[in-house]
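All protein chains of the complex are present and in place, except for one that has been dropped.
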Amino acid sequence: MRTRAALTSIFASVGVLIIGWQAGSAAMSTTQPSVTATSSGTSGGTTSTTTTTTATVASADGTYTGDDVNTRFGSVQVEITISSGQITDVTALQLTDADGRSRQISNRAAPILQSEVIAAQSSNVNNVSGATYTSDAYLQSLQSAIDKAGL
Amino acid sequence: MRGTFETMGTVASIVLPADGERVVASIRRIFDDADQRFSLYRVESELSRINAGELSLMSASDELRAAYALAMDWHLRTAGAFTPNRPDGAIDLNGVVKAMCISRAGEMLFSSGLGDWSVAVGGDILCAGHSPTGEWNTGIVDPFDRTALLCSLPLGAGRRAIATSGSAERGDHIWTLERDAAAEFVQVTVIAEDICIADALATAIMSGGREMLDLATDTWAIDALAVMTDGSLLATPGVRSRVTA
Partner (left out) sequence: MTAQLTARPRPTGPRSDRRRQYRRRARRSDLLVTALWASGAAAAALFLSVGGAGQFGTIADAITSLGIVTGLIGSDFILVMLVLAARVPFIDRTVGHDRAIAVHRQLGKPALYLLLAHGVLLLVGYGIASGFNLVTWVVDTWQLPDMPLAFIGLGLLVAVVVTSLVAVRRKFSYEGWHLVHLLSYVAVAFAIPHQLSNGAVLSQGPQRVYWIALYVLAFGSIIVYRFLEPLVASLRHGIRVDKVIEVAPGVVSIVLRGSHLEALGATGGQFFVWRFWAPGMWWHAHPISLSAAPTENYARITVRDLGTGSRAITTVAPGTRVWLEGPYGIFTDSARTAPKVAIIAAGIGITPARALLESSAIAPGEATVLLRASSENEQWLWQEVADLSVEKGAKYFEMVGRRSSRASTWMSAVDQERGVTLRSVFPDLLNSDLYICGPSAWIDLVEADARRAGMPAHQIHAERFDW
């Protein structure tokens, strides 16, 4: 093969591969920030507001969870909130004490007795949430009673 | 004012300020359009055609593929507890579509300049601002006596959405995972800032049981109330503080 042909082929091929690679990196980075809403920090503290998008592609605003980072205090995972392009909140999600055990405040569901629950009246609520009712079943439902009462 | 209309096989109830009547029709359109596309009760809907094999997923509309992608995303995130595939292999996007429409209705309401409203569709509710009575008090139905409420709690900033899943009337989109011979829960209610998260997780926890409930509360900023088959209740700290004295 002629030298010129060989050289142009090599350059063109490498060029094409680089373009493809760049396009791929760009495509990956726009879908990169996986939006996960996680519970935060200390007990009794406020949970950070997470504005999560419902579409499959994340927009710039939102809450992002970083990788586990090892610090001298242990392993830290940080959650940042971005709105209008600015970081508005940073929360440490998980702290490991020196022994390496993670101290995580639990938001788990625990048993609660019926007797502890304050009785509720349908006349005091604006809406009722239950398993989806059909249009026919709606008529007998509490929601329809509330709708009729016009609260 | 309150507007109600039938859609997606159930009934939507919208609470708006007095002058909000004008937007009810627009909200209805959002649901009707989605129903046209996704209803499995219409033979000519796009989703029915896909299930019948007349149309391939690859050549479906962008909206349908986005809904499917969202459902698959939830499928992954809930380790399979949430699934849009029925046991017979057909795709049922009823779960995500309803929530997507409620969410879209909310966006539309905000952009119409309305900041105090609630949108309730078949038991899923999203609200904003203040209710006519102050807070948006929402009751949770007792699964064993549908004329009574288990409890009621206020929805507000950070927890504007509530969704309940139950093995009751329209539980078609909940397929209990194989490993649970019998479902652990009779009803699951999830409260979150986002209605899609609340709806997907309520469905996932119903089919995934206790394990999924723990995963959900560990991973997402939600609160949950689950009713077990024997009537006993499980509640996250956030629910407990709101429903107890």
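Letters A and B mark the chains in the order given here, with residues in each chain numbered from 1 onward.
Assume a contact is a pair of C-beta atoms (placed from the backbone, for glycine too) under 8 Å apart; a residue touches a chain by one contact, two chains touch by 3 or more.
Here the structure is a predicted model, which is why all the values come from computation and not from measurement.
K.L.:
Go through chain A and note every residue touching the omitted chain.
P.N.:
1-2, 4-6, 8-10, 12-14, 16-17, 19-21, 23-25, 27-28
To be clear about the criterion, only the chains that are shown with their structure count from here on.
K.L.:
With touch defined as at the start, can you tell me which chain A residues reach chain B in the complex?
P.N.:
Per the touch definition, chain A meets chain B at residues 36-40, 46-52, 54-56, 104, 106-114, 116-118, 120-122, 124-135, 137-138, 140-144, 146-147, 150-151.
K.L.:
Within the complex, which stretch of chain B touches chain A?
P.N.:
Residues of chain B touching chain A: 2, 4, 6, 9-11, 13, 15, 66, 69-70, 73, 98-100, 103, 118, 120, 122-125, 127, 131-133, 136-141, 143, 146-147, 149-152, 157-158, 162-171, 187, 189, 193-194, 196-197, 213-214, 217-226, 231-240, 243-245.
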